[in-house]
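Before anything else, here's the structure in question.
Shown here: the complex without one of its protein chains, the others still in place.
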Amino acid sequence: MDFRFTPEEEAFRKEVKEFFGKELPPDWPGVDPDQYHEDAFDHIHEFSKALQKKFAAKGWLGLTWPKKYGGQEAPLWKQMILEEELTYRGTAGYDAYQFLGGCGDIVLEFGTEAQKEKYIPPMCRGEVKWATGMSEPNAGSDLASLQLKADLQGDYFVLNGQKTWQSAAHRADFAPVYCRTDPNLAKHRGISIVIVDYKTPGITMRRLTQMSGLDAFCEVFYDNVKIPKENLLGQLNGGWAVVMSALNHERTYGIQLIVNIKRDLDLLVQYCRETKVNGEPLAKNALLRNRLAEMAIQLEVARTLGYKVNSMVLKGQNPMATANQMKILGGIMTQRVAILGMQILGLYGQLGPVGGNWKQMDEKKDKWARLGGRMKHLYLTTVCNTIAAGTTEVARNGLATMGLGLPREPKPAAPAKK
Amino acid sequence: MDLSFSEEQEMLWKSARDFLASRCPKTVVRQMEEDEKGYVPELWKEMAGLGWLGLPFPERYGGGGFKFLDLAILLEEMGRACLPGPFISTVVLGGMPVAEWGTEEQKKEILPKVCEGKAIMTLALTEPSARYDAGSVKVKAVVDGGDYVISGTKLFVPDAHIADYIVVVARTAEKANPEEGITLFIMDGKSRGVSTFVLRTIAGDKQCELTMDKVRVPKGMVLGKVDKGWEMVKKVIEWGALAKTAEMVGGAQQVMEMTIQYAKDRVQFDRPIGSFQIIQHYLADMSIDVDSSRVSLHKAAWMLSEGIGCTKEVSVIKGWVSEAYRRVTAQAHQIHGAIGFTKDHDLELYYRRAKAGELFFGDADFHREIVAQQLGL
Partner (left out) sequence: MDFRYTEEEEAFRREVQAFIKETVPPGWLGVDPGPEEESREDVYPLALKTWRRLGEKGWIGLTWPKAYGGQESPLWKEMILLQELSHHGVPGVDVSSAQADLVLTFGTEEQKKRFIPPITRGEVKWCIGMSEPDAGSDTFAVKLRAVEEKDCFVLNGQKIWSSGAHHAKYEVVYARTDPNNKHLGLSVFIVDLQSPGVTMRQIMQMTGLAPFCEVFFDNVRVPKENLLGEKNGGWAILLHAFGAERTYGLFVLYNAKRYLEQLVQFCRETHVNGEPLAKDPIIRNKLAQMAIEIEVGLNLGHELSWLAMQNQPTVKASSQIKVHGGGVAQRVANMGMQILGLYGQLSEDSKWVKIGGRMRHTYLGSVGFTLAGGTSEVSRGHIAGKAGLGLPKR
């Protein structure tokens, strides 16, 4: 057993840290793994694109992918360290590892040679942005209920319907879109994935504003959109296997939430040390000490559990049960930090601009905001963390049945016909 | 990073599990709650024979030369089996301080006996104020010729009533900073003036009132440096907390396994109750408490084994498990329903031990304060 990283790994971590030291402005407030800031703010998006090109120049995109397509064939631990550092610094452009990486992984697993050669190299060069088209108004947790139709007509799939809650869609060039290709098969058997070029005619988008005030999501509408049949990813009606694989690749999301939120806990500790109320530093308040320590303990324990995911993957073991645990913890703990932050800031917690500490403070309105309004932003945005990328309830179901071997709930009888 | 056990460690936990499953059934556990001594001498001998009592001590004193992580693995299995008896008291609270800070003479006299199962030890720290801070150490030790004379009462001392050697924490000087002026003494448990009384506790473990009435301890039995004892006590608190945590993690694992099995077996409304979503969610959350506790325990135990400073990590895991184990047992009770509430059922053994473990060497609030200091607050 050894909880340390090797000298080689530590050297790489140092290289990464130095890179960020150079590339990020010294007061970089950090973006979150949900990438909502990049999606919502143009200037952050532009910075992110430029940074991504620099990642590419260092060979940090597609780290573990085959060299044939522009990857580095580097060992997995390198990617894990990079992700950890990216996340803790809240570096922009690292959606590469969520969306881009996830999409690249499924293309590599299910794609034809032609598809791999077409799509992977631009990803490695940092030239493109990808999104993922899964959820619909009637298909959230019950993804298999998706209805967006893809009719094979000659050389094209014709897509009709809509997707929703699409992060980054308005910024993206491509997306794997999950469609219904056969309505006569069982729900999850009639699904196919097609790779959509978002410039295809017939696609419109509408940005949705979240409760945090950021318009980071999209609805994406498909009106007779013709997608070449070569863009089918994997088997026709074999999409469910791709779904399972895609979910597997999201396994680090919970870990990233935990690593990211530590930055905010550190901020709060600092705040308590520097802030005096009636002559007493907040850091000496017994209750606050207790609560901050409790939060630090929870994050530390969760982070340590996260190492188990990586360790299992490196050994070729199935990490999904632990990944589910991390997803649950990530959602709940980020919410707790936000709540604690609001408690500590008291009335001041209510103040601040949309998006938090990104210096778009209005001199008058935000005059009294503390920590740039970060806690307020967190408090609003973390609501999503137990919902997005798979709800906590679904994660618990998966953990219980697949992880602990509990019997599935029997399916209810079919609803009576109206 | 590598989170796996070595082959040797795998063998250790497997053999420990098998041994305890057969030699420490729950009937023995329950008997020992009522038993005066609180342990089975034959079993203690067998554990000595297996090298368990000497596990962390140097080979030249009869020990196995193993590290704290190995000890933690053993302790997990002991927690799983609810092993009764003075193992932590003897090995961790008594033996380890002697091994770490004892003179050659002290080590030669005491450690071989401990390894052979011939001496039981403990640490007498808490007093009626029931706190683990230096300011609460008020029992005095005064020089008289070639001895120190100690008088006062210690409370909640585990296994004092059977201890051959008691490491007593006493005050030898009054200073402005209460952490200064504390000294550790290795007291013969059968000294004149020593009387013990076993308290009736929730877990049926043998926590004692220890009254010392002008007990004489020779100067040669001072452990470490006079007046400089608190630094040592802080380390022992870490060891004790971590050892107990290991026991608690083992217990939590067993509770979870029992509950999963029950959820699969128990049929109501024509289906196993484990097929109801709320039960599944309860168990999912339970698995998070159990699994997260284990990895963090291993991290702290590993750091201690490697000689890496781990004050923060120990408080993190003790602070966490103090609440997590309680949550696990409470949730297990809820899932088991009435049957789990009966004395017959094993579950209540764990519920009561979870509470005792929570309090042992610092509850969550105590350890949070340490973490707060580590955070720079």
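Each chain gets a letter, A and B, in the order it is written, and its residues are counted from 1.
In this text, a contact is a pair of C-beta atoms (placed from the backbone, for glycine too) under 8 Å apart; a residue touches a chain by one contact, two chains touch by 3 or more.
All of these numbers come straight from a predicted model, not from anything done at the bench.
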| remark: From A:Ala186, A:Leu287 or A:Leu347, the answer for touching the chain not displayed is A:Leu287
| request: Return the single residue from B:Trp13, B:Trp101 or B:Phe156 that touches the missing chain. | output: B:Phe156
| field | Interface residues of subunit B (partner: the chain not displayed) | value | 126, 128-131, 135-136, 155-156, 197, 199-203, 207, 209, 267-270, 276, 278-279, 326, 330, 333-334, 337-338, 341-345, 347-348, 351-352, 355-356, 359, 363, 365
| field | Hidden partner interface residues of subunit A, rising order | value | 285-287, 290, 412
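By our rule, only the chains that are shown with their structure count from here on.
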| note | Between subunit A and subunit B, the Cα-mean centres are separated in Å by 42
| note | Interface with subunit A, subunit B side, in the complex: residues 1-6, 9, 69, 260, 263-264, 271-272, 274-277, 279-281, 283-285, 287-288, 291-293, 295-296, 298-299, 302-303, 313, 315-317, 319-320, 364-365, 367-372, 375-377
| Inside the complex, what are the residues of subunit A that reach subunit B? | 1-5, 77, 269, 272-273, 283-284, 288-290, 292-294, 296-298, 300-302, 304-305, 307-308, 310-311, 315, 321-322, 324-325, 328-329, 393, 395-397, 399-401, 403-410
